[in-house]
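Data block below; observations after.
The complex appears here minus one protein chain, its other protein chains still in place.
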Amino acid sequence: MSTLEDFAGALTPSWCPGCGNFGILNAVKNALVELNIAPHEVLFVSDIGQNGKLPHYTRGNVFNSLHGRAVPPAVAAKIINRNLNVIIDIGDGGAYGEGLNHLIHAMRRNHDVTCLVHDNQVYGLTLGQASPTTDIGGITKTTPQGAPPPVNPLLLALAVDCGFVARGFADDVAHLAKIIKAGVAHRGFALIDILQPCVSFNHKNTHQWYRERVYKLEGTGYLPDDKTAAWQKAQEWGAKIPTGVIYRHERPVYEEALPVLDPDEDLEHIVVSGKIDKLITEFV
Amino acid sequence: MSTLEDFAGALTPSWCPGCGNFGILNAVKNALVELNIAPHEVLFVSDIGQNGKLPHYTRGNVFNSLHGRAVPPAVAAKIINRNLNVIIDIGDGGAYGEGLNHLIHAMRRNHDVTCLVHDNQVYGLTLGQASPTTDIGGITKTTPQGAPPPVNPLLLALAVDCGFVARGFADDVAHLAKIIKAGVAHRGFALIDILQPCVSFNHKNTHQWYRERVYKLEGTGYLPDDKTAAWQKAQEWGAKIPTGVIYRHERPVYEEALPVLDPDEDLEHIVVSGKIDKLITEFV
Amino acid sequence: MTQTLNFMVSGEAGQGVQSIGFLLAKALARYGYYVFSDQDYESRVRGGSNFFRVRASLTPVNAIKDKINILLAFSRQGIEQHHRGVAQTGFIIYDTETLGNLNVNDTVSIPAARLSKEATGDMQSANTVLLAAALCLLGYSPEDLLSLLQSYFRGEAAVNNVKAAQAGFQYVREHISIKMTTQLRKIGNKSRMLVHGNEALSLGAIAAGCKFMAAYPMTPITSIIEYLSGKAVELGMVVVPAEDEIAAINMVTGASYAGVRAMTATSGGGFCLMVEGLGLAAMTETPIVVVEGQRPGPAIGLPTRQEQGDLDFMLHAAHGEFPRVILTPSTAEECFWAAVKAFNLAEKYQLTVIIMTDHHLATSYSAVERFDLTRVEIDRGVLYSKNSGEYKRHQFTADGISPRAFPGKPGTLVVTDSDEHDEAGHLTEDPEIRSKMVNKRLGKMVALREEIRLPKLWGAEQPEIIVAGWGSTFGAIREAVTTLTETGVKIAHLHFSEIWPFPKDEVGDILQDCPKVMVAENNATGQLAKLIQRETCIHVNDHVLRYDGRPFTPAEIIAAVGQEVK
Partner (left out) sequence: MTQTLNFMVSGEAGQGVQSIGFLLAKALARYGYYVFSDQDYESRVRGGSNFFRVRASLTPVNAIKDKINILLAFSRQGIEQHHRGVAQTGFIIYDTETLGNLNVNDTVSIPAARLSKEATGDMQSANTVLLAAALCLLGYSPEDLLSLLQSYFRGEAAVNNVKAAQAGFQYVREHISIKMTTQLRKIGNKSRMLVHGNEALSLGAIAAGCKFMAAYPMTPITSIIEYLSGKAVELGMVVVPAEDEIAAINMVTGASYAGVRAMTATSGGGFCLMVEGLGLAAMTETPIVVVEGQRPGPAIGLPTRQEQGDLDFMLHAAHGEFPRVILTPSTAEECFWAAVKAFNLAEKYQLTVIIMTDHHLATSYSAVERFDLTRVEIDRGVLYSKNSGEYKRHQFTADGISPRAFPGKPGTLVVTDSDEHDEAGHLTEDPEIRSKMVNKRLGKMVALREEIRLPKLWGAEQPEIIVAGWGSTFGAIREAVTTLTETGVKIAHLHFSEIWPFPKDEVGDILQDCPKVMVAENNATGQLAKLIQRETCIHVNDHVLRYDGRPFTPAEIIAAVGQEVK
C-alpha cells in the first residue's frame, strides 16, 4: 500500500502562494496513492517551467528535460521499461509551443504515458509572456496588441486520434485526481490539459474566472465515446468550460509491437550470441 | 498579362519520369498565369525534398530553406512585403514531420500565404522511408513492421481553424490549378495537401491507386462552410478520397494588424527621426 | 562624498527588490552620478532571497566593489545573509516592527509597513518608505524623489507611493538623529540615462533601423523582446513572438531576404535550436543579427545566473565552414554601439553577426551619457542597380560580395538556395563552382579583419603581466588592474569587445613580449585563452576562472593576480 507520506517531496515548493500548481501536485499524489503505485514505480519526466518543478516536490524517479522536450525521453523510457508509470509534467508553452511536434507525434503513435499539461495560459517561469493558449486578444508583454487565437489542445489531440483526451481544473483536486487516475490506467497516450490559475501573471483566467465557468461532464449525460461529439464538446470555451474526459478509445499501443527490453541484461551475452555472427556472415 | 512562357524554368527537372511533381509544377504555372501574376510578384519558399526543387523549374523569386523550415521564412517575408504572392512548396515529411510545429502555428496565426504540400506519403529525396502520412501498416525500410497510423493534415488544419483547407491530386492538373488559384486568392493561410504519386518509392499509393479513389467535392452538394461537416469529410480516406476545398472561412490575417514596412526605406531617416530621441529620454 | 557609495537592496522575489533598487539607481543617475548596479535573483517568482546592488561614484564605474554603505532589507534572510558585507561605517535600514529585531549593529529602524498603512491605507508601499528614508538620510531632495516616483508609477500607485515617500522623509526628519557623513548633491547639470545592457542593445537596434524581430522568451534576453514589443507599433517595427527558436531565426532570415534589417535574441539553450538556421543564413548570404545572452550551462543550468561559457560554441556553431562576426560588448554603452555596428557589418558582408552578452551585462544598470545619435551611421552594403544585366544573387565579385536586391521588383528575380548553388542561385553539384562559392564566402573574412576594433592595452607601459578578458568582465578586471597599478604592479589589461575575426597578428605582437599572460574569464575552461593559443601560438597558462554562476568582483582578480606576483 502506498501512502501520501511516500510521496512527500524533498524540496519545499518555490511556487507563488496561491498558484494552481499546488492543486495539481495534490491531485497527482492522491491519484498515485489511490492507484497504489509506489514512488519507484513512477517516472516523472518534466519540462522546463513552473510545471517542471513538480517532481521535485514529491517522490519518484525524475528525469527533468529541456523546455518543450519532455515527451521524447518519456516515451523512450516507457519503451525500455514498460513497468514504469510514466507521467509527463509540462506547461502550455512547452507542450503546445516549443514541443508541439513531439506531442502530436507521440499521440499519433500512441505511447502508453500520461501527459499532464499545467495550462496556465501563460509562460510562467519567464514571467508572463503570451503562450499558445493565451486567450485571443490577451495583452502580455509580448502581445501588447493582443494575442492571436489560441491553440485548442483538445482538438489537436482529437485530430491525431489520441485515445484519452481530458481537461481538469487545478482547483478541483478530487475531480482532477480522478481524471489522472483514469489517464494513468488508460492503455495508451493520455492527454490531460489542466486549467491552472497563475496568480502572478494571468490576471484574466483567475481562480475565480475558471470557477465561474468550469463544470463537470460527469452527470451531464455526455459520453466520451463519440469523436464527433467530442470534437464539438472540445470547442466549448467561454461562459461554460467542460472538464472531465472528453474522448476515450483504445487502440494499439506503439511499444506493444516492440520487443521487451531488459535494461539490466548482462550485455556480454549479446556479443557471444550467434546473432551477430550470422549477420557478419551475410557480408561475406 | 503573364504567360506560361514567363514561367519556363532555368533548370531541367531532375525528378523521375512519371513523378507526380510534374503535375503540380504544371498546375502551379497555370494557376499563376490565370491569376495574371508575374514571376517577380511570386515568392516561392521551398523545403528540402523532391518538392523543394519545384521553384527551380519555373520562374519567380526563390528562397529555398531547410528541411521542415519553409514556413517561418515564408510568413516573415510576407509580413515584410505584402505585395508578394508567397507560395510554399513542401513535402509531407517537411510539413507534417520535421516542421509541423511551424505549420500549425502559422495556420493558427493566419498568415496570408499558400502552402502546397507535395504529399507522396513517403520521404522521396532520401529514398523512400516512411513519412508522417505513410498509410497505416505501410512497409518501408524504416518501418519494416508497418507504419503507425498517419497524421491527417486536414484535421490538424481544422483543429487550428485554418481558413482554407483543401486537397488536390497531382494528376488532375486542371482541378489542382483551380484549387491553387483559390488558395492564392484566399485572404489568409491556405493549406493544400496534394496527393502526389511517387513512382520510385511509393508502390502502394500509385497513380492508379489514387485515380481509382479520388473524386471531386464540387458537384456533390458538399459546401465547405461548416466546420463539423468538414471535420467529417476530412476523415474520408479509403475507397473514396475527396479532393477540392474542404473548408473555407475568412478570419483576421496576422500581418494586417502590423505596420506596413518598406524594405527600400532609406534607413538613415529612421535614425534622425525623433522617435529614438524620445525613447532615449525615457531612460533619463 | 567619498569616491564611491555602495547600496544593497535585499529581500524575497515579489517584494519589489528590483523596483526599489532601480529607483535608487535612477535617483542617483538623475543627480549626475556615475552608477553601476547588478542583480542577483533566483529562478522563482515569489520567495527566496534576492539582492540588487547599486554603486554610485564621481568617476565611471563598471563593477561592484567594496563593502555596503547602506543595506535596505525587506526580509530577515536579506539581513542575515548580507549584514556581514556592511562596512563599519554603514547602516542597515529595515522595519523592525515587521521583521523583528535582528541582532545586528548599526541599524536604522523605520516602521515602514505602519507608515505605509497610515499614509495610503495598505502596506504595499512600505518599501518606498524605506527608500525615501534612506535617501533622506543622504540629503536627497524630497521633491526630486517625488518626481521620480511620479514618472515611474502610474495612476493610484503613483499617488500612494508619493504619500509613502513623504511619510518616510518625515519620519526620518522627526525620529532619526543619525547623520550620514556622505551627503548626495547634484553633480553638474546633466543627468545621465540609466540603462541596463539589454535596454542599450535594444536602443542600438532601433537606432540601426532594425524593422523585424522574431524571438522566444529566455532569460537573460527576454527584456529585449519585451522592450521592442512594447515600442513596435510606435516605431513601425514588427516583433513576432515565434512558436520556438527555430522559427525565430528562420523568420528573421526570411524577413531580411525580403529586405529589412532583422534580428533575434536568445540564450544558449535557444541558440542551440538556431544553429541550423545560422547555416541557412550563411549559405543564402542573408544578413542577420543574433543576440546571445549567456547564462550558466550546460542544458538549463542556472537560468538567472552569470557565465561566459559560450564563446567556443559561438565561434563554431553549425556544420560546414562560413564567415561570421562575433561582438562581445563589455558595458551597457558598448551594447548600444555593438547593435549599430552589427547591422552594418551584417548587411555589408551579408552574413550573421552574433552579439554575445550575458546575464550580468544584460541586467546590470549603469548611468551613461545620452547616446550620441549623430555618430550612428547606416551602411546597407552594396545594393543592386538595374544597369548591371540580369540579376544574379550570388554573383562572383572581387571581394566576394554580390549586390543585394529584394524580391518584388519587375525585372529582378532574387533566387537563393540552401543547397550549393551557382551565381544565379540555382542548385549545382559542379565541383568548380562549389570551390569558388566556398572561397567567395570565406574570402569575406579578409576585409572583415579590418573592421574589427583592435583591443587596446591599458595600464602599465611594458607590463610584466597582461590580464586578458572579454565582454562583461571588463569592469571587474579594469578596476582590479587599476588598483594593482596603483600599488606598483606592472600590469595591463587587454580587453576584447569585438572578438571575431580575431586580430591575431596585433594580439600576437602585444602578447609576445610580455612574460606572463593571464586570462580572467567567467567560465571553467578558459575559452579566450584557448582562442589566443590557437590564433597566436602563444601559451596562456594562467587563468582566473569563476564558474559558480556569479560575476567576478575586482577583489577576486586582485587576489588571483596577487598570488602570481608574490
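Order of writing sets the chain letters: A, B and C. Residues in each chain are counted from 1.
Basically, contacts are C-beta pairs under 8 Å (C-beta built on N, C-alpha and C of every residue); 3 or more make two chains touch, one makes a residue touch a chain.
Model, not experiment: these values are computed from the prediction.
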item	value
Candidate in contact with the missing chain, chosen from A:R69, A:H175, A:K227 or A:H249	A:R69
Contact residue for the chain not shown (choose from C:A317, C:A332 or C:A480)	C:A317
Residue among C:F7, C:F22, C:F271 or C:W500 that touches the chain left out of view	C:F271
Hidden partner chain, residues of subunit A it touches	10-11, 38-41, 43, 45, 48, 53, 55-56, 59-66, 69, 71-77, 79-81, 83-84, 101-102, 104-105, 258-259, 261, 263-265, 267-268, 270-272, 275-277, 279-280, 283-284
In subunit B, positions touching the absent partner	14-17, 48, 50, 64, 66-68, 97-98, 100, 123-127, 129-130, 132, 141-145, 200-201
Those residues of subunit C which, in the complete complex, touch the missing chain	42-43, 246, 267-269, 271-273, 275-276, 278-280, 282-284, 294, 296-303, 305, 307, 309-310, 312-313, 315-322, 417-420, 429, 431-432, 434-435, 438-439, 442, 523-525, 530-531, 533-535, 537-539, 547-550
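The criterion applied here is as follows: only the chains that are shown with their structure count from here on.
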item	value
Most contacted chain pair (by C-beta pair count)	B-C
Centre-to-centre distance between subunit C and subunit A (centres being mean Cα positions), rounded to whole Å	37
Two or more partner chains touched - positions in subunit A	97-98, 100, 132, 145
Of all residues in subunit C, the ones touching two or more other chains	232-233, 243-244
